[in-house]
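A single protein chain has been omitted; all remaining protein chains appear in their positions.
So, chain A:
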Amino acid sequence: MLRYFAKSFALIAVAVVVTCGIYPAILWAIGQTVFPFQANGSIVRNADGAVIGSMLVAQPFTKDEYFQPRPSAASYDATASTSSGYAPSNYALRDRVARVIGPIATYASGDKKGQAVAPDVETWFQADKFGGNPHIVAQWADAHNSIAQAWVTGDPTHGAFVDDWSKAHDAVVQDWIKKNPATPQPKGSDLAVVFFENFSNDHPGAFPSSVTKTGADGKPATSIEPVNTGSDIQSIFFDMWRSDHPDVALNDVPADLVTASASGLDPDITLENAEFQLDRVAAKWADDKKLKVDDVRKEIEAILQDKAHAPWGGLIGEKLVNVLDVNLELHKRYGDPA
């Protein structure tokens, strides 16, 4: 027995020298001398030699002047690659995607062809009827408890608002405790559903949103108030609007525009996705640099066509655009965004 162990450890020791010492060291030496660019992570630098990033790793772009990479479950943190881990049947996935689509969705046919859906979502929301029944917000919270809870926990001002509400509505809270004896001291998130039901009753056709106003002292102050227009309504309630209007034809969005990649660091988008973003990007640069939109659009279109690549002339894979690559080109051509 001991003899076998001794043999094993000796073998492991020699193997460590060969597989962990010699093998990677020779590879390292060859990599560093023959293809140092690749072996060091395909790093791009600016004119001063400072590192901008890696051509292989997505970096965040927030400005409208730039093409944006795919959504990232890792928040583009290149030290902690990850995916959303959502199952296809997970409502959280559908909710996340619907919130992106809502504000950008357009009609595909009819009188309003090409126009945004968002104003109609707001009008529908204000009427406060879903599936023929009143109180959209209450129905929303009932159907998706965890999403309602995430609203409460996702932002400290939301949590504080619900806490204040629960103090002001002791009777409602006591009633909730009676129905849920296992939770005698409910937290804000426990009360999320009953909070929204109550809110929906008090403020039909409205949703609690952060509103920034100039206070009496001249400084901007943010508070939670009932609102019936704006991005929260357009994004959160788009999914319900869609199920109330199943027969309306909308323009589809490219899948990679709204889905998170496996690594969270996908450096590419499809050419289709880039074309989808082209209007926004061109309009913004034209505005910044006082140029004609049509000219800019044509120029950037040419850049995209030039940068789009598919191996073996498209025999393998489809046409993709490296986001950093095109944005570097935009930066070279137009300078810094305003």
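In the analysis below, contacts are C-beta pairs under 8 Å (C-beta built on N, C-alpha and C of every residue); 3 or more make two chains touch, one makes a residue touch a chain; residues count from 1.
Here, contacts and distances are computed from a predicted model.
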{"item": "Chain not present in the shown complex, as UniProt names it (candidates \"Transcriptional regulator, XRE family\", \"Dehydratase\", \"Potassium-transporting ATPase potassium-binding subunit\" or \"ABC transporter permease\")", "value": "\"Potassium-transporting ATPase potassium-binding subunit\""}
{"item": "Identified contact with the non-displayed chain, of A:Ser54, A:Gln126 or A:Ser210", "value": "A:Ser54"}
{"item": "Touch criterion as defined above, residue of A:Ala116, A:Ile224, A:Val253 or A:Leu278 at the omitted chain", "value": "A:Val253"}
{"item": "Contacting the left-out chain in the complete assembly, out of A:Ser84, A:Gln139, A:Ser166 or A:Gln277", "value": "A:Ser84"}
{"item": "For chain A, residues in touch with the removed chain", "value": "1, 4-16, 18-20, 23-24, 26-28, 30-32, 34-35, 38-43, 50-54, 56-63, 66, 70, 76-91, 93-94, 97-98, 101, 105, 238-239, 242, 250-256, 258-270, 311, 314-318, 320, 324, 327-328, 331"}
